[in-house]
Every structure is written in structure tokens, then in C-alpha cells.
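For reference, the structure I am asking about is given below.
With one protein chain removed, the remaining protein chains of the complex are shown where they sit.
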Amino acid sequence: MSDYAYIVLIPLLPLASFVLLGLFGRKYFTKSAGIIGTMALLASTIIALMAAHQYFFVDGKVAGAYHQVIAFKYTWLAFSPGVSIDMGIVIDPISVMMLVVVSFVSLMVHMFSLGYMKGEERFATYYAYLGLFTFSMLGLVLSVNIFQVYLFWELVGVSSFLLIGYYYEKPTAVAASKKAFIVTRFADLGFLIGILILGFYSGTLDISTLIHKLTSVQSPEYIAITTAGFLGASALTWALVLVFIGGAGKSAMFPLHIWLPDAMEGPTPVSALIHAATMVVAGVYLVARLFPVFSMDDTALHVVTYVGAFSALLAAVIACTQTDIKRVLAFSTMSQIGYMMFALGVSKQVGEQGLGYMASMFHLFTHAFFKSLLFLCAGAVIHLVHSNEIKDMGGLRKLMPVTHIAFLVACLAIAGVPPFAGFFSKEEILLAAFNENKLIYAVALFTAALTAFYMFRLYFSIFWSKESAHHDTHHEGTVSMKIPLIILAACTIGVGFIPFAKLVTADGAALETHIDILFSLAPVGLTLIAILIAARLYKQQNGGPQKIADSLGGFYRVVSRKFYMDELYLFITKKIIFPLIGKPIAWIDRNIVDGCMNALASITVKISGGIKGMQSGKVQGYALYFFGGVTLLAILFIYVWK
Amino acid sequence: MNLSLLILFPLVTAIILLFCNGLKQVRMVALAGAGLQLILAIFLLVAFLQDRSMGNQLTMLFEYDFVWFKNLPIHYHIGVDGISIAMILLTSCIVFAGILISWTMEKLSKEFFFLLVLLSMGAYGFFISLDLFTLFFFLEIAVIPKFLLIGVWGSGKKEYSAMKLALMLMAGSALVFVGLLGVYYQTGSFDMMKIAQMNIPLDTQYFFFPFVFLGFGIFAALFPFHTWVPDGHASAPTAASMFLAGISMKLGGYGCLRVATFLMPAAAHYYSPIIIVLATIAIIYGAFATMMQTDLKYINAYSSVSHCGFVILGIGMLTQTSIKGAVLQMVSHGLMTALFFAAIGMIYTRTHTRMVAQLGGLLKVMPFISTVFVIAGLCSLGLPGFSGFVAEMTVFMGSWQNPGGLYRLATILSCASIVVTAVYILRATGKTIMGPLDGAYSKLGDALWNEKLAAGLLITGIVLIGVAPFLINQLIGPGTAAMMEQIGKTINLK
Partner (left out) sequence: MSSLSEIPLAHILFVSTALFFIGMYGLFTRKNLVTLLMAIELMLNSVNINFIAFNKYLYPGKLDGVFFSLFIITIAAAEAAVAIAIIINLYRSHQSIDVDDATEMKY
């Protein structure tokens, strides 16, 4: 057992950057904030890579399987004996993988932002927020305690809120940030109650103890939680589904996905970091972290599977109709996370059947690179044309060669064309789905083709299509913007070859995988066909897409309005909750509850008004009462009470 | 450590204030007095922790007993445990911040600061009293100044609000007094520590518990007796709002816990379903009512109703964790709501409006005040890193340990309120702090040194509890444990 305590530096460095820039940034570091933030992240990334090397290749493996190490644990808040919130660091394959992903992508985004956000008034604040987010996300992935997860979960939520609302003078940005926070908060409610149930029955909040207690069928905790039930489902199912709701909220799964497209109001590098590579996969990570418990309950796993698959399909369909480049990417993110979710859903804990788990993590890993690359490219494009709309772009390949190549690489990767990274991970997911559930496999296959189609629709519309309206008055961006694109593109090509199945699996033991060419034929073939269709339709400007849209008529409109989900939510909040719950309560409070108090007061006033006439203010009147009283008393004393 | 100093310092400060002239002299004296209180409170904390670490396991430390009135056994009996220390620290922080916030109070400044200091004396006395009569005495001292503070220095329909507040709180103290007398005639003693050992007969408990609990409940904004809160806060000057929400409402919560529940546990157990229902209604209903408010002070006042519901909920659940959560929530809410009112006051003195619709984009001209506002808001919606999270989660965890169906439902509904809280806090923040800036406000300045110091002090408290809850847990954990042990002797609770 070797010492991993230095890992605590990985989250603490961004935290230090946040505190420093947050407190003093506006005054002292208006220019140097970017450098400070980037340096902190660079150090974090290096330490994370060192840790990954140490864990995966030096001493993580014991008896052929990777085991879990608790590097550090401190009781942060004790509730009652055994139940406490602990702060700590857990080292196991997925947390180490996430460490690398989060710190690396965050570093790329920090670097890219040096050029992208240059000259912003609140430059230091921006970097402070980035630091806060990175700290929270790293804290989340290192959690040893389920409440620690929840705590950092909320913190990433709020940093996402702050960053989406970064352009706080724009009403749409403010609305989007509120929406993102409130929708995820609503989901967190489920998570919280799930935690309460799990904590109550297992008598602990510590993840590894919890897993230990709830995965052995004979343990009293397991018997208690499975026998207790509510509305026909066991407490375990309820707890897991509620926890999954929390994950679904963060990971933008149907029907809690509505915040993600709007979240694109934030600065584009932020979208790359938070809403593509890291925070949105927190839900997947959460399910993976508790996977041994999930694998004990089929109902919960089915919920995960079907919600994931449906979200993947729905998002892909919507993405085909969107015209805002970032929104297309947002829906593609949602679709890819759907993949990861159902891959977890079709998995089992042990051995060969744990393929889905491995595939999901693998896809999470590769997706982080190519999706952040896509967003950063989009950022570079938006930086040039100052618009998010596809119609304002076109023919940019000559103006921005680096961005062009990088974007193409990322598109090929997400479409799953070999030998780019996405191909390997998607292949494993499809295989896992094929082995477990043919319906899911069909959905996944169709979604894969759709993905290729809309990504290349985007690619051709931006870089080909019409001739560029922009002449080279602008440059492609600063060096600090190009370097991350190049690095990420290189990763996108390379990471697929990492022997992931040997490193990250559900039970820690290595898994044998191989690429089966016959199996790959269908998805790759479909993908290529979809790319060709996209090229045919969008490479040159022609009326084709419009014609297809017209022929679909109402369906197209419904899809392009995202199935009216936003309108439904607005209807529920604006037309039901506010006028039918909020207003009446406020009215009742002012008129009935307070009315009772006021009525009490006015009754008192009325009574006193009735008797105040006796106090005429005339002294002689009072004297008369007095004498009358004395006389009366005299008579009483003399004649009555002798 | 002589606890009477806590009463003596404000008293001396108040007397010196009477001989001062002019705003400058007055505020210096008041600030010096408040500073001394703060130092004393911190010193008390250190002394307390030292005594505890030396192994002093008495329930109450620094006790002092003096026969005040012989014929009735009224004693001036004082002493502290961790819970009272937390409340004393809270009070001293808020007094200090409140005096800094009223730095430029031109109107009748001597009288204003005199009343503030008098109020703080009442609060300190209340928190250290172990004798029911002395406790009641200080409770009354803490009520009267509020009437004047709102009636004279307030805004809006201040006479109405002052009258409403004073009358409702007086009604509360009248109920409390009836209950206290009932307890006295049953036990022949006013001494809380003795009464707690005595086991009051059940029918007496059942009869007098509602008086005491409701009476203190009115102070703690228990539904449906919370209506003094919105009007009172909205009309009060900033410092008085801070005192009112930060200290006065805590007198109620502390009384519900220390007097009602601690002395009559069997009745607390018996009535707990009713308490829980009222608390849950207050939480949910307060949150929804907040959502519809348009005045910043009303927003915070209604949200106080909702948050104080957690205190009552924690007490009503009667588990050790939930009671600890209730105490934490008192401290947390006191700091947070004082901070919120301070931020609202700062905005109001500059823009002369508190209506959400008329504000917008203030972050651009007053970054510091806006940050304070956002921090207070985030603490209110229970963000980790701030005290609100720690307190609310402790209440939730504690409530969930009580496994009745009704209790479960109440816990789930209370948890749901955090979503509604997020809605109203973000609406308020989105409309006042963010969004486009109104041209009329483009010349306004940011916070001054006194405002920064006040906000800084409160934020320090909030963040300290939020980041290192194990510290305050050390302080109040043993206190609640001792209390629960006492309660548990009387009734068999799991």
C-alpha cells in the first residue's frame, strides 16, 4: 500500500486559484488571472497524470485486480454514531480516470480561454469560477462518502450557474442560468431523498461500507431495505431510482434535459468544460460509483437503461433540426450521455457481463476529449463570425485550417469511424447492448447513424457550403487557442488505443476484448452512409434540406421545437405553480391568516370603542363616578355586608 | 469567567450612551461596547472549551446562583452549555454588525443605539438564564425596544407594524408566563435544572406545554402566528431587522427547546405530530409565499418563516440529530438572514427602493454588495460551503431517523422546499443583481468600510460553519447530547 495523500493537491490547487482570484482578482490580477489559473491547473494535471501512472502501472494492481484505496478520510460532520459526512479521497480505476479527464480538459479550457476571453471586464472572476468548478468536480470524483458526492454535486451546480450567467447583463443568460440551477436542483431533491433512504437502512453514508452492506444478500441491512417497500417497490428500488433521478438531472437525461441546450448561453469554453466533458457526466459517474448496489436491483437498472436509450434517440432526432451550432452540440452531448447510461444499464457487476460498465466508462473517457474539442472548435468559429447560427457560417475551411482539421477529427470520432477514439468505445457499447437487449441495440444503432448525419451536417455547413462571407480580416485566434485544439485532436486520435478494458472494469479484473470486424460492419457501414447523405445535402448549398423539411411538415416543426418540452415546463411553472399554488398561498397569508390577526385586533378596538364613551375626558364626570362608587360601597358595607 | 459580565457590559454601554452627544460620539461608544461584547463572547468560548477539555463534564458551566427574591424562590441563576454559547456568539456577531450597518443613523442616534444595546442585553440575559423567572424577565427586556425601534425609526406603515409585532410578541410572552406559572405551582421551583430532574406529572405537562411552546413559537414564527414577521421586518430599519430576525426569532427557538421541550419532554412527544404538521406547513407555505413577493424585505421575511420552520421541525422530531440540526439552523439562519438584511439595507440606502421589479444589474455598479447578496442567497438555498447546508442536512438526517409515516412525509415535503427556495432566491438574484442595469443607478457607489466590515464578519461566520462544521459540532454536540439524555430518561425514544 503506497501513499496517495499527495492527490489532495489536485483539487486544492484549483481551490487556491479560486480563493486567490475571487478575493483579490479584481484588484490585483486583472491581467495575470489567466496565467495564474492555467498554472495551477497545469500543476494539477501533472500530479493527476503522475497519480494515474502510479495507480495503473506501478502499484494499483493486487492479485490481478485493481483495488480501492482510501487515501485520506476525515469526519467532517458527524450526525449520529456511524452516520457522518466524511471528506476523503478514494482511489480506484474510475476516480483516477476521472481525475485525469477533469484536470486535463480543464487545463485545455483554461488555456483556450486565455485567448477567447481576452479583454473581458471580469476576466479574473471568470478564472476564479473556473477554479471553483474544477475544484468541485475533482472533489466529486474523489468522494468517499455519498454525502460528500452530494456536497460537491451542489457545488458544481452552483459553479455551472455562475458560469452560465457569466454574461449577467444578458437576460437570456440569466434565465438560462436560473433554469439550469433549478432543474438540476429539482433532480437533486430526488438524490437527497435517495441518500436519506440508503443512509437510514444501511446505517452509514460511507460508500464502500454501504456497498459492502447492501451487496451481500444475507446482511440484515440488505434484508431490511428489500423487505421495506412503498407503492409496490422495495425501498432499495426507490432509493436507487431517486439517486438516478439526481444523476439524470445533472446528466441531462429525459425529461430533465431541458436546461442543457439553454446552458449554451455561457461562454463557449465553459460549455466545453462543464456541459460537455465533465459536469454532465457526473450522473454517469454517480451510477458507476454506486454500480455494485445498482446491480443488485433489476428494476433500477431497467430504468437506467430505458431512460438512457430514449434520451439518446430523442436528442439525436432533435439535433438534426437545430440551427444553433452550440445547441446541436448540446443535444449531441445529451445523446452520447444516453449511450453511457444505457451501457451501464445493460451491464452486470462481474466478469464478461461487466462489458457495459467498461464500455460506458470508456465512452465517457473518449467523449470528454472529442466533445470538448468540438466545443472549443465551435468557440473558435464563434469567435470569428460572432454568431451561433449555422446560416452565418460557411466556407470557413480556408480561413481557419487548424480548426477545420480539428473539427473534422472530432466529427469522425463522434460518428464512430475507425480508427478514431469514438469508434472503439461506441463499438463496445453496441456489443454490450447486443448481448443483453436487442431493442436497445437497434435504438443505439439508429442513433449512431443519426449522430453521424447531424455532426456532418454541422461540419459541412460550417466549413463548406457557400463561400465565406468573411474575408481574412480576422485571424483564427491566438496561439493559446490553437494549442489546445491541436493537443485535443491528437488525443482524439490516440486515446482509442488505450487498453481500457485492462484498466477500468466493474470488478477491477482485466477484461478481454477484441474488435470483431463482422460486428463492426453494421454500425460503421450505416455511419458512412449517413455521412454521405450529409455530404450530398450540405456540401453545396442547395434546396435539398429545405425540401425534406417541408415534406416532413408538422413533424419537423415539432422536432425543431424540441417536442415542446420547454413549453410544457413553462406551462407547468407559469400557469400552474405560480398562479395556482404561489398566488393563492400569498393571498391566503395576507388575507386569511393575517386577516384573522387583524380581525382579532379590530374586535378589540370595537369593544374598546363601545366602552370608551365612559371616559369622556370630563374631570367632573369622573368625580361623579367616583362619588357614586364610594356611596355604593358605603351602602354595601353598612347595610348589606354588615 | 463571570457570566454576569455579559449583562453588565451592555448595561454600562447603555448608561454611557445616555451621556453622549452627537452621532460620532454615540456610535463610537456603541461600537466599542459591541466590540467588547464580541471579545467577551469569544473569550467565553475559549474558556468553555478549555474547561471542557480539562474534563469538566457538568451540564452547565460557569454557574452562578443568587437569591433574587426570597419569598418566591426566584433566583438569579445563570450558566451556559454549548448551545447557549453558540447563541451568545451569534448575538454578539449580529450586534456588532448591526451597529456598523447603522453607522450613519442621523435621526435620534443616541436613543437608537441605546435601544439596540438594551435589546442585546435582554438577549444575552435570556440565553444565560437557568431560572425561569429570570429568563422571562430578560425576554421582556428584549421585546420592548423592538416596538420603539420600528415605531420611531421604521419606514412604510411603521406604526401598524410596530403595534402588530409588539402585541403578538406580548401575547406570546403572556402565554409563556402562564405556562411558567403552571410549571412553578406544580414543582415549587423556578430552577430549570431542578425541574428537569423532577418529572412533572403528565396531565400538568399536557396542559401547560402548549402554552409555553405556542408562546415561544410566536417568537419563532410558528405557523399561523407568523404574520408579525413580514410586516415587522419590512418596516424596521436595517439594524432592527437584523436583530429581529437574527436574535429575536432565535429567542423563540431557544425557548421552545430549552424550556418547553427540555422541561416537559413527555408532552413534547405527545404533541409532536401537531408540531411537525405546523412546522411543515410553515416551511412549504412560507417558501411558496416568498415566491410571490415583490419587495426584497418581504422576500427575506417570508423566507425566514420558512427557514425557522426547520428549527421547529428539528425540535418536533425529537431525535438527537434533529435537535442538533435545529440549533445549527438557529445559528446559521441568524447569521445568514442578518447578512441578507444588511445587503438589502445597503441596496436600499443607495437606490431608495426595495422593489425587485425596479432594480436590475446592480453587479455592475456595486460588486461588493451584490456579492454579499448572492452569498446570503446561496446560503439561504443551502449551498455547501455555507452554514445553511450543514444545518439543513442535519435537520433532514435527524428527521429521517424518526420512522413514522407522518414524519417521513413531513421530511420529504421539507426537503422539497429546497427547490422552492432555489426558485425564489434565483428569481430575486436574477432580477436585482443580474440583468441590464437601469441608467438611473449607474452612478451609485459600492459599500463603505463599515458595511464591508459588517458583511465580512457575518460571512466569516457563515463560511466557518459551512467549511468546518466539525468545530461547531464540538460545541453544540455535547450540549444536545446531554439534553437528549435528560429527555430520553423521561420518555422512551429510540
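Chains: A and B, in written order; residue numbering restarts at 1 for each.
Everything that follows uses one rule, which is that a residue touches a chain if its C-beta (ideal position, glycine included) is under 8 Å from a C-beta of that chain, and two chains touch if they have at least 3 such contacts.
Remember, predicted model here, so these are calculated numbers, not experimental data.
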{"item": "Where the missing chain makes contact, among the chains that are shown", "value": "A"}
{"item": "Hidden partner chain, touching residue among A:Pro81, A:Gly119, A:Pro499 or A:Gly617", "value": "A:Gly617"}
{"item": "In chain A, positions touching the absent partner", "value": "612, 615-620, 623-624, 627"}
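Going forward, only the chains that are shown with their structure count from here on.
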{"item": "Whole-Å gap separating chain A and chain B, where each centre is the average of the chain's CA atoms", "value": "36"}
{"item": "Chain A - residues contacting chain B, complex", "value": "26, 75-80, 83, 85, 147, 151-152, 154-155, 158, 161, 165, 168-169, 171, 174-175, 177-178, 181-182, 185-186, 188-189, 192-193, 196, 199-200, 578, 581-583, 585-586, 589, 593-594, 596-597, 601"}
{"item": "Touching residues (chain side chain B, partner chain A) in the complex", "value": "164, 167-168, 223-228, 285, 288-289, 291-293, 319-321, 361, 363-364, 367, 378, 381-385, 389-390, 393-394, 396-398, 400-401, 403, 411-412, 415-416, 418-419, 422-423, 426-427, 430, 433-437, 469-470, 473, 477"}
